[in-house]
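Every protein chain except one is present and positioned as in the full complex.
Showing chain A:
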Amino acid sequence: MGTAPAQLFPEFLVDTFGLPGVLGEVVAALIAAAVVGNIVLAFTGVAGPWAKRKITAAFTDRIAVNRVGPFGLLIIPAAAVQLLAKELIVPEGVDRPSWDIAPVILPASALLGFSVIPMGRLGPINFHLADPEVGFALVFAFASIASVSLVMAGYASNNKYSLLGGLRAVAQNLAYEIPLIVTAMSVVIFAGTLQMSGIVGAQTTTLVTIAGIDIPAWYAFVNPFAFVLFVTANMAEVGRNPFDIPEAPTEIVGGYQTEYSSAYFVLFYLGEFVHIFLGGAIVAVTFLGGASGPGPESIGFIWFVVKIWGFFLFTQWARAAMPRVRIDQLIEIGWKGMLVLSFANLVLTAVIVGVIA
């Protein structure tokens, strides 16, 4: 295959509607960003009140929401109204305004990450907002802003459980961000570029053909070891079981989000889900060929959605089945295990690529 870089979403808008000049570009960019942002938020809207319950129920032999609308789907608007109608309780002694800013930063940082994710085509539209040369580095930068939010929330809440949660979040992110990025670097060595479209493009070739079926050169197939490492580190990065220790409901109640209610709580919840989807998107782009899949390129977006929902499903599976590790064990796994393995992977990849190429 190997196609020329596709037209980005804002450019498509400019061309289609003939928007003139710089102003036109700005308007197009805003519209495109709003569309992509709303798609992602719609995912979380479905995931939070409905899909998560249904998935957990399936894992635990239950039925879950089924009374409100078909398949219980109307629980989504019901939950939205319910959550927003709740009183926003502001505890005494919280450190404002950082207490108010924290719940905004979390979803914002995760949404920002989507600005450089190539989400594939649906018909004529290519859901890709920007394709800077350092896109791959940017997405990790955006994703890691999240821990700032967690620390802010933990510290500003003036609650000991929140503080513990915030501290845990920092410790965890430090321990897992490094292996995550080091592992990602091995992919960069393969692809030879930091540009998102380049990384996706490098995975479109055929790796082997078995019984007439072309196995694409997705990096998950090229380097399964790095894939496993990356997914594991990513689980910790997005704070899901078995690494959900910044929240750890049975230990530190809710961690950094203990004191948040109503709209702020929704923002945190939303942020976490967007973060999971961003994690899924990063995994998809880095290791699963981005939007590629069987069928024409114009339905790539659907494949992409399938992949990030697949990652979401995986996190929920882990949540239902896996015990949580202890904080010291988590740090130990991060620094003594993952970091060493990820560097080994990097060096090995560099050597192999160097020898072959």
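Rule of thumb we're sticking to: a residue touches a chain if its C-beta (ideal position, glycine included) is under 8 Å from a C-beta of that chain, and two chains touch if they have at least 3 such contacts; residues count from 1.
We adopt the following convention: contacts and distances are computed from a predicted model.
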Name under which UniProt lists the unshown chain, selected from "Lactate utilization protein C", "4Fe-4S dicluster domain-containing protein", "NADH-quinone oxidoreductase subunit D" or "Putative cobalt transport protein CbiM" = "NADH-quinone oxidoreductase subunit D"
Note = Touching the hidden chain, out of A:G93, A:P224 or A:P249, is A:P249
Options A:L74, A:I145, A:I302 or A:V325, residue touching the unrepresented chain = A:V325
Key: Where the unshown chain meets chain A, residue by residue   = 56, 59-62, 160-161, 164, 241-242, 244, 248-253, 319-329
